[in-house]
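Removed: one protein chain of the complex. Kept in place: all other protein chains.
Up next, subunit A:
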Amino acid sequence: MAFQTKNPVIRWIEYRMPIFSFIDHSVGSGYPTPKNLNYWWNFGSLAGVALMIMIATGVLLAMQYTPHVDYAFRSVERIMRDVNYGWLIRYIHMNGASFFFIVVYIHIFRGLYYGSYKAPRELLWMLGLVILLLMMATAFMGYVLPWGQMSFWGATVITNLFSAIPVIGDSIVTWLWGGFSVANPTLNRFFALHYLLPFVILGVVVLHIWALHRFGSNNPLGIDVKGPQDTIPFAPYYTVKDYFGIGVFLIAFAVVIFYLPNYMGHTDNYIEANPLQTPPHIVPEWYFLPFYAMLRAITFNIGIPFTGVVLIEAKLGGVITMFGSILILFLLPWLDTSPVRSAKFRPLYKWFFWVLVADVVMLDYVGSQPPEGIWVPIGQVCTAYYFIHFLILMPLLGKLERPKPLPVSISEPVLKGSGPVGAAATAQPMEKA
């Protein structure tokens, strides 16, 4: 549907730069969307809202913050006590990070359940993973800025991961630090990058939406749109549904900001950084814990058996495992051999999906515990299962599983009020009446 308006100003601009039709085509009435999207499809736009909240509050915080080791902690305390509504802006930004990750993790698991990563949406999925990696880097560097004990020691531990790289590792760490330990040059560059990366994320979000519009949204049935009878315009049908979701999101967000602002934080970060004393228990924020658990799961060297030759030291093995846990997701569109997208029609995968969810939740808990006793083997089993899921189960399930018959079209089960008819493999594209 072509963009039309009678407003002379909009028409004047539109003729010279067709930005209004571009917006309408991207997130307006010109974007035909499958008519069966459920509430799990709210989380993409919610992630966009979270990004906007973070950028808006972040810019305001940057106007009050001082990126210097002698003043950083004090300037954050000043924001909390003296700046008008500084406490509110900081609590929004601090908890906004957690909510951004909650929304994005649900968005990713939605994609996993409904097979949104499968052809022809592989690149869309991969761009999403790039956004996730950028978010992690941004969140990590942002956490360093208040210059508390967790800031400092978190930065020390994570930058030291790079020292595991053979031969050049130590030089890389010195380069990252701009010195011989996490210090003022480190804080300065982290601040610069923390301000820069959200705008890089914004750029990749544009690519993500561009790739989305090539084939349109996936849907709970996981079958392709067969014609206009299967779609409704994004605006106003899904914009209004998204607004409702945003309302629910903001209520939950407000409850945390006003009643539990430090629930997801660590008290140690209200102690100023001390390079001579490590806190007894260093824990990253909750959204990094599954990866932290995988990092710590590799407590053994990997070598050639019975020879004592060490190929990969435990430290490097942990780092490879941690980064591998995300990089493996880039290969998922090819590791999953099933032609059926939605788990609704995959009786076995449906269960393994929930086992994976439980596995990641368990890893999150293990990551919060001290690395001793029973938590070490539990973490190792959960880490092994995570990789088994993607490397072994996903390729096998597609071959072993017998999918349920797919509906002929998105409209068909609704309009005829009957169950699925025939298998998708033999289904003909529905002719437009």
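Methods note: a contact is a pair of C-beta atoms (placed from the backbone, for glycine too) under 8 Å apart; a residue touches a chain by one contact, two chains touch by 3 or more; residues count from 1.
Simple rule for what comes next: contacts and distances are computed from a predicted model.
Selecting from "Branched-chain amino acid transport system / permease component", "ABC transporter ATP-binding protein", "Ubiquinol-cytochrome c reductase iron-sulfur subunit" or "Carbamoyl phosphate synthase small chain", the unshown chain of this assembly corresponds to "Ubiquinol-cytochrome c reductase iron-sulfur subunit" (UniProt protein name). Only one of the listed residues, A:314, A:331 or A:348, touches the absent chain: A:314.
Across A:9, A:167, A:251 or A:276, the residue that sits in touch with the chain not pictured is A:276.
With the whole complex as reference, residues 153, 156-157, 159-161, 163, 174-181, 183, 185, 189, 275-278, 280-282, 296, 299, 313-315, 318, 371-372 of subunit A touch the missing chain.
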